[in-house]
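Up next is chain A:
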Amino acid sequence: MTCLLEARGLTRRFGGVVALDNLDLAVVPNEIMGLIGPNGSGKTTFFNVVTGIYGAHGGSVTFDGADITRASSRAVYHAGVSRTFQRSRLSLPLSIFDNIMIGNHKRLNQGLWFNLVRRGEFEREFEDNYAAARTLIEVFEPRLAERMFEPVAGLPMIDRRRIEICRALISQPKLLLLDEPSAGMTHDETKELMDDILQVRELNRSLTIVIVEHEMGLIERITDRCVVLNFGRKIAEGPYRQVAVDRQVQEAYLGVE
Partner candidate 1 sequence: MSRIVRQLSRFFASALFVGALVATAQAKDRVKVGFIGPLTGGVSVNGIGGRNSAELAVKLRNADAKAKYEYELVVLDDECKPNVAVQVATKMAADKEIIAGATHYCSATAIATVDVYHKFGFPIIVWGAVLPDITYRSKYAEVHRVNGTMIDQNDANAELISKLGFKNVAVIHDTTDYGKGHNAYFSKSLAKLGGKIVGTFGVTADQQDFTAELTQIKALNPEVIYFGGLTPIGVRIRSQMDKLGIKAVFDGTSGIVSDAFIQGLGPLAEGALAFREGASTEKLPGGKFFLENYAAQKYDNPPEAYGAFSYAAMDLILDSIEKVGPDRKKVIEELANVKDRDSIIGKVTFDDHGQNTVALITKYVVQDGKFVEWDDSEYAAGKRKLPGQK
Partner candidate 2 sequence: MSEVRQKPRAPLLPGVVALALSTVYLIALLAVEKQPLVIGLLALAVVAVLAAHYMDWLNPVARSFAEREGTLSVYAILAACVVAAFFHDNHFVLLLFVTVLLYTVATLGLNIEFGYAGVLNFAGASFFGIGAYTSAVLNTYTAVPHLLVLLIGGMLAALIGSLLLLPVLRTRGHYAALVTIAFALLLKTFLEVNDVLGGPQGMQVKGMSILGWSFNDNFEVGKIEMSFYLNYFVVSMLLLCGTFVLVRRLERSWIGLNLDAVRLDETAASCFGLDIARWKITAFVLGNFVIGVAGALFGMVGGFVAPNNYTFADSLIMVSILLLGGIGNPWGLVVATFIVVVLPEKLQTIQEYRFLLYALIVIMVLLFRPEGLLPRPVRRYFPGWRA
């Protein structure tokens, strides 16, 4: 079995609207896959169903050989899937470090006794994780490494994005789902971000990434392969250059029926 993530006949409705229509989709290990399509074509819904925020009305999702169709968000995370959100969902009053640590939940000792009483051991765990978080964020932006204990509320959009990606990466997931990382960013910022993502890839070759994006330049540069959705159906698949010239795809974007 070569697929890391595989959806079969995945269906999700909202009232009358069919957001995912019997979708088949496979992600192979170590690739960067672009998930593109016009607004409302079901890209984000796909992420939400995979990560257990929405239940599926039909079909199945398997990750790493295990069926996660009915799995809760928690279970999916523990299985090794991390994500970012379209509208940045950092905890603004909390520090950069805190936000990253939220992503590290499964690797932190959550025991009451450990946390409240064994402060010595806790301090050691804390220092290790601090070091890890610091090295991770230095990859993206050394500036931020100096401001680990400042609230994220004050930071510009691109830095928040970076922190969100760090939050998703710190637990060393097998699969990373990026939901429109370039949303709300200038052209140059998007460029920077691109480099960041490629760097992440350099750092950890075993990481698989699915990225939802409207910024086609970004898609073109970083993805190995694209899947195009329209009305919750897969209408094209293949390298960006190939799908970009696909008639169906162009119609979909131009909204021709």
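Candidate entries met the following condition: all candidates are chains of the complex that A comes from, given by their letters.
Note that a contact is a pair of C-beta atoms (placed from the backbone, for glycine too) under 8 Å apart; a residue touches a chain by one contact, two chains touch by 3 or more; residues count from 1.
As the structure is a computational prediction, the values presented were derived from the model and not from experiment.
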Notebook entry, point to check: So which of these touches chain A in the complex, 1 or 2?
Noted result: 2
Check: Tell me, which parts of chain A touch candidate 2 in their complex?
Finding: 51, 53, 72-74, 76-78, 82-83, 85, 89, 91-95, 98, 101-103, 105-106, 108-110, 112, 115-116, 119, 122-123, 126-127, 130-131, 134, 148-151, 167, 171
